[in-house]
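For this depiction, one protein chain was excluded, whereas all remaining protein chains were kept in their positions.
Chains: A and B, in written order; residue numbering restarts at 1 for each.
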Amino acid sequence: MTTIAAEGAPSYISAGYTLRSWLTTRDHKRIALLYGVSILFFFLVAAAAAAMIRLELLTPAGDLVDDDTYNKLFTVHGVVMVWFFLIPSIPSTFGNFLIPLMIGAKDVAFPRLNLASWYIYTLGGLFVVVTLIAGGVDTGWTFYTPYTTMFSNSHVILAVTGVFIVGFSSIFTGLNFIVTVHQMRAPGMTWFRLPLFVWAHYATSLVMVLATPVLAMTLALIAIERLLGVGIFDPALGGDPLLFQHLFWFYSHPAVYIMILPAMGVVSEVITCFSRKPVFGYQFMVYSLLAIAAVGFMVWGHHMFVSGQSMYAGMVFSLLSFLVAIPSAIKVFNWTATLYKGSVRFDAPMLYALGFIGLFMMGGITGIWLAALAADVHLTDTYFVVAHFHYIMVGGAVMAFFSALHFWWPKVTGRLYPDGWARAGAIVMFVGFNLTFFPQYIAGYLGMPRRYHVYPPEFQVLNVLSSGGAVVLGVGYLLPLLYLWWSLRRGRLAGANPWGATGLEWQTPSPPPTYNFASAPRVEGPPYAYQAGGTDGR
Amino acid sequence: MSHFERFIAEASSAAGQTDALLLALTVVSVLVVGGISLTIAVFAVRWHAGSKAPRGPVPDRSRVAEGLWIGIPLLVFLGIFIWAAVLFHQLRTPPPGALAIDVVAKQWMWKIQHPDGQREINELHIPVNRPIELVMTSQDVIHSFFVPAFRIKQDVLPGRYTTLSFTPIRTGRYQLFCAEFCGTNHSEMRGTVIVMSPSAFSDWLAANPGEGSLADQGAALFREYGCSGCHGASSTVHAPKLNGLYGHPVMLANGTQVTADARYIRDSILLPASQVAAGYTPIMPSFKGQVSEEDILKLVAYIRSLSVAENQP
Partner (left out) sequence: MAAEGTSAMAASHFADAEQRETAATFGMWIFLATEVLFFGVLFAGYTVSRVQHAEAFILAGRHTDVLLGSINTAVLLTSSLTMALAVRAGSVGWRRSCAAWLVLTAVLGVAFLAIKGYEWHEDWLQGLVPGLRFAYSGPDAPGVELFFFLYFVMTGLHALHLTIGILVIAVMALLAARGRFSAAYHTPIVLTGLYWHFIDVVWIFLYPLFYLVSRS
């Protein structure tokens, strides 16, 4: 990676060029890049599995891969995307890089724990790679019992060990962020002067810390049950398979908020910067983030309306699920209001952020469909659900990831990228995404169940559309890889603040020096002090 | 409600109601997504950087807006919630006089047992306009009984019974899917539900005689497994008598009360020590691993028939 000599202190990149200097670093910015490289690897692994799935589904027959292979493909796609890409995606990279910068700290509270988190992540990832080499796992990412504990003939224990381990990476990252935000803020950086990005990560960290241990223990019980043939989940052993589902979703529903809250943080920063206006209803946004994190813990049962859970439990979970949608709706309204009478620019990060809002709305509103009990009875476990959560996780979280990537790329690398290409990439990704996943809503309504290797021929048209869209989406993902790589070598120097943004991270050179700031910053006013229509700082 | 018919049949009494709800959700979604997208587009274009549109000072927050943004979604959501919950309640309440049919799922097939003893695999023949109640269990992993044309779905679990009730309103052949991932051939665990006119259905029943009704087969098993030795009318062993038991409350030794339904009888056969009736000693051995799910369903049918006979004068 090329570096630019920062004014005075050397940048965090030029602090050392040896592999050893990277693998033993305690600098949160370097650890963020270590994560960046690792999650890119796992993203490509999971994307390759997705490509195989879409290729297989071009025809109703199982002609590309056999049934067991297909089952392993969607399992590895889910496991890797969820735990090795989406959950760490924004927090471990941009969160890690930016939180100390944004609050005016030199580093996170526990730098060594931060590095340890990355090693734990890598170890967990290693288990998944070994699982793949050994022949894969075919349980679906949800690991439902008793299939997982008794009937699967694949490498379940290796896979759940990998996920168990990576869970601790997430716990320690969350812990680190919480303590950092509480203890490491610069003088004058009061709670209500924190950028929304930081608030979003604070809420995310609470979920990480409180939900992940539940998953870890549950997976440990799965492994023991499979190993010893005794346990609390298999009805043949006197256990209860619904208990597993409750425990699994107690983690895995909040996990969706681990993915989407940081995305909301990113979009809040980008929208306000490119509207050149303070974000509308800042405190309201903060309370919404916290409300989502809190209520998100009480809605897990909406995954189980037809599972055999009691009807009245279903009703309570349904009502709570409607309630958790309200703070999400508030955020969309506030972003929209932020544009009002602003001075809106359409740079690449903004295009990605606007794309996020559109896709997140689609995913969110179809979440309302699924929260509605009688509708869910028909739609659950069909492609409607697949489309819904891809709109949230891929349309939402991944679009936001790319928005963040384009917004802070100049800060991270010190270089600019070709803006025209970047805008084209945003549009291709948005179009490709919709082509891929919108047909799946229809297929789901028509009754196509998920995780089907072969399917009735009447669904073929929709599946071909979806697979065609996936090609466009794939191009959308490859484009940034190419021009960002180019930018690393040839891009123009960015300067400290290419967007004329207000956050503390823009007050230090790009790339920032090892301890972030030449002198400890002091915060005097609220965040987002933009002047609409004023100079844009370029 | 036939708006959706061209896409997918509405073949149960619930289908039209579910579709009405889905149509309403579609309308709300189009309004919300379309409205907000349009607003964003208008704002972004009108106030793009460099435009001459007036700007002036705008407030950073507005309590009125905040109130509306909580209040309006809340009302809409509550409305949808209540509508959907009422429909769900209807779906879950079996209509009186339903025809009870047993379903046993296994990797990767659906096994059906009719009350009169007809058995079929991956096909379910039912009469039109008659409420049906499926009593379902699984021999191995979790499956899910899903008929898109009926807009119904219910997971089928090992170790317990789940029920699914519906009333088919249109004759024809409809697809049955397994909707919960269940292993290698999950996607081929499909079947057909054949809804027939009442006369055609009686013809079908007559043309496919089983090995006697489920209750009769259950009675034979009742002797075969030695149940009658203790529970029979002439037995001297102090065991609960089963006449008139089904559907009635039972006092348990631990002071709680349960209704003697299919699940209670199943548990009593497999885990007799867990729910001992008051006044009896737990001397019954467990039949776990000795009786197949199909046989248990037959025993349940027999015990149920004892109760029906009792109620008839």
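Note that contacts are C-beta pairs under 8 Å (C-beta built on N, C-alpha and C of every residue); 3 or more make two chains touch, one makes a residue touch a chain.
This structure is a prediction, so every number in the text was calculated from the model and none was measured.
Peer 1: From the listed residues A:229, A:420 or A:526, report the one that touches the chain absent from this view.
Peer 2: Reading the full complex, the residue touching the unseen chain is A:229.
Peer 1: In the full complex, which of A:67, A:107, A:138 or A:505 touches the chain missing from this view?
Peer 2: Reading the full complex, the residue touching the unseen chain is A:107.
Peer 1: Identify the residue among A:13, A:158 or A:216 that touches the chain left out of the display.
Peer 2: A:216
Peer 1: Consider the whole complex, including the chain that is not shown, and state which of A:183, A:310 or A:531 touches that chain.
Peer 2: In the complete complex, the chain left out is touched by residue A:183.
Peer 1: Which of A:15, A:48 or A:243 sits in contact with the chain that's absent?
Peer 2: Answering carefully, the residue with contact to the hidden chain is A:243.
Peer 1: Even though one chain is hidden, which residues of subunit B still touch it in the full complex?
Peer 2: Given the touch definition above, subunit B has residues 254, 271, 273-274, 276, 282, 286, 288 touching the missing chain.
Peer 1: Determine and list the subunit A residues touching the chain excluded from the picture.
Peer 2: These residues touch the chain not displayed: 105-107, 109-113, 171, 175-176, 178-179, 182-184, 209-214, 216-218, 221, 224, 227-232, 237-240, 243, 247, 515, 520.
Just so it is clear, only the chains that are shown with their structure count from here on.
Peer 1: For subunit A and subunit B, let me know how many angstrom lie between their CA-based centres, rounded off.
Peer 2: 35
Peer 1: Would you tell me which residues of subunit B are touching subunit A in their complex?
Peer 2: Within the complex, subunit B contacts subunit A at residues 7-8, 14, 17-18, 21-22, 25, 28-29, 32-33, 36-37, 39-40, 43-44, 47-50, 53-56, 58, 60-62, 65-66, 69-70, 73-74, 77-78, 80-81, 83-85, 87-89, 91-92, 107, 140-142, 144, 146, 148-149, 151-155, 157-160, 162, 175, 177-188, 190, 271.
Peer 1: Give every residue of subunit A touching subunit B within the complex, in rising order.
Peer 2: Within the complex, subunit A touches subunit B at residues 62, 67-68, 71, 138-140, 142, 144, 146-147, 150-152, 235-236, 238, 241-242, 275-278, 280-284, 305-308, 311, 314-315, 318-319, 322-323, 325-326, 329-330, 332-334, 336-337, 339-346, 354, 357-358, 361-362, 365-366, 368-369, 371-378, 380-382, 445-447, 449-456, 532-533, 536.
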